[in-house]
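All protein chains but one are shown in place.
Then we have chain A:
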């Protein structure tokens, strides 16, 4: 326990960097994910094909390989804005197809009768999408989207293995210094992660219940 209290500043610094990675990569992945999802449901065949291939390739590549590429090979190709930025890029690229899939499944979840009804009362394509389909899709998208962000929170730990000082990096450093209290240190780190993941999970559960009433 003593080792945990002694190193509290290090834990907090790691926690701050974890949250920073989560926020930056989360925002980036959201932006890219929306673009990819739009490409995947667009009527333009070539954009659709590109988005599909991108999704398949990235989803089947291990995150460790993506971050390895960012941390070792990008600097070798003379692109080195620092390990934090590199890890953010890697996490953004890795998370964006998952965001896109969550968005797509939300749009797919809207009942076809809704669109038919909107069309038969004379709404145009844009009106149907913006007044009928999208408002429902957005509600249904939030729970799976939060699940993607929970996964992202856990994935930021991999950045700790590639020179970013976040929670996992802090855990490695502190356990190296204090080999006698490994158990307490690792449990403390787990508590920090659970703080983020469980609270996000509670929000997702609450939203899901609301949506279930709405349908």
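One rule holds in what follows: a contact is a pair of C-beta atoms (placed from the backbone, for glycine too) under 8 Å apart; a residue touches a chain by one contact, two chains touch by 3 or more; residues count from 1.
The rule is simple: contacts and distances are computed from a predicted model.
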Protein that the absent chain corresponds to, by UniProt name, given "Amino acid ABC transporter permease", "Ger(X)C family spore germination protein", "Ribose transport system ATP-binding protein" or "Cytochrome c oxidase assembly protein CtaG": "Amino acid ABC transporter permease"
Option from A:17, A:96 or A:157 whose C-beta touches the chain left out: A:157
Residues of chain A in contact with the chain not shown: 40-50, 52, 56-57, 60-65, 68-69, 72-73, 76-78, 104, 107-116, 119, 124-125, 128-129, 133, 150, 154-158, 160-161, 168, 171-172, 175, 182-183, 186, 189-190, 193-194, 197-198, 201
